[in-house]
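Note that one protein chain of the assembly has been removed; the remaining protein chains are unaltered in position.
== chain A ==
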Amino acid sequence: MQSSNDRARADGDGPETGGPTSHAREHHEDLGRAFVETAGDLHYEDPWYDALASGWGESAVSPHVSEVPGARRERETGAAAAARIYLEVQRSAAFQEVRRRYRRFVVPAVLGFFVWYVAYVVAATTAPEFMARPVAGAVNVALLAGLGQFLSTFLLTWAYARHARLRRDRAALELRWDTQELTRGARGGAL
């Protein structure tokens, strides 16, 4: 864990950070977050944490992405080299892991809330008798379903934000710095 934090930090400090203000801010956020996590130990209770520590990062990404394009840099134009780098990064295990994590959350979540919403709209238009069934006092099924839509939206928002923060952000940030360093190197080499 600690090594991972240091790595992200070191990458953030590197000279490759174009657009100083935005990256300074991102870097700042990252530092703040790392601090909170180490202080609160929240991170370690996440059941996915172990997979996160071993699945990507330390060994997989850097050698794979950084060497191949680097060796060919001089023989290609900047744009072609950049295109090559994006393909390399896309095929890297680290990126595939980030993408897999994103999709494994988003695909079921989108299907889930969309089906739930469509079911709600269809029920409201085709089964008003069912929706009108009283539950408690003046509150009926329709009101509960409507409030349930609000509740599920809030819960999914919270779950998504948490998932992205704990499971994607750091890996994505590292990939971002690595990729930018490579493309900058490639474009610089071509000039």
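Some observations on this one:
Basically, contacts are C-beta pairs under 8 Å (C-beta built on N, C-alpha and C of every residue); 3 or more make two chains touch, one makes a residue touch a chain; residues count from 1.
The rule is simple: contacts and distances are computed from a predicted model.
Its record in UniProt calls the unshown chain "Cation acetate symporter", which is the match among "Amino acid/amide ABC transporter membrane protein 2 (HAAT family)", "NADH-quinone oxidoreductase subunit J", "Deoxyribose-phosphate aldolase" or "Cation acetate symporter". By the touch rule set out above, chain A reaches the unshown chain at residues 19, 21-22, 25-26, 29, 82-84, 86-87, 89-90, 95, 98-99, 102, 106, 109-110, 113-114, 117-118, 120-122, 124-126, 128, 131-132, 134, 136-140, 142-143, 146, 149-150, 153-154, 156-158, 160-161, 164, 168-169, 172-173, 175-176, 179-180, 183.
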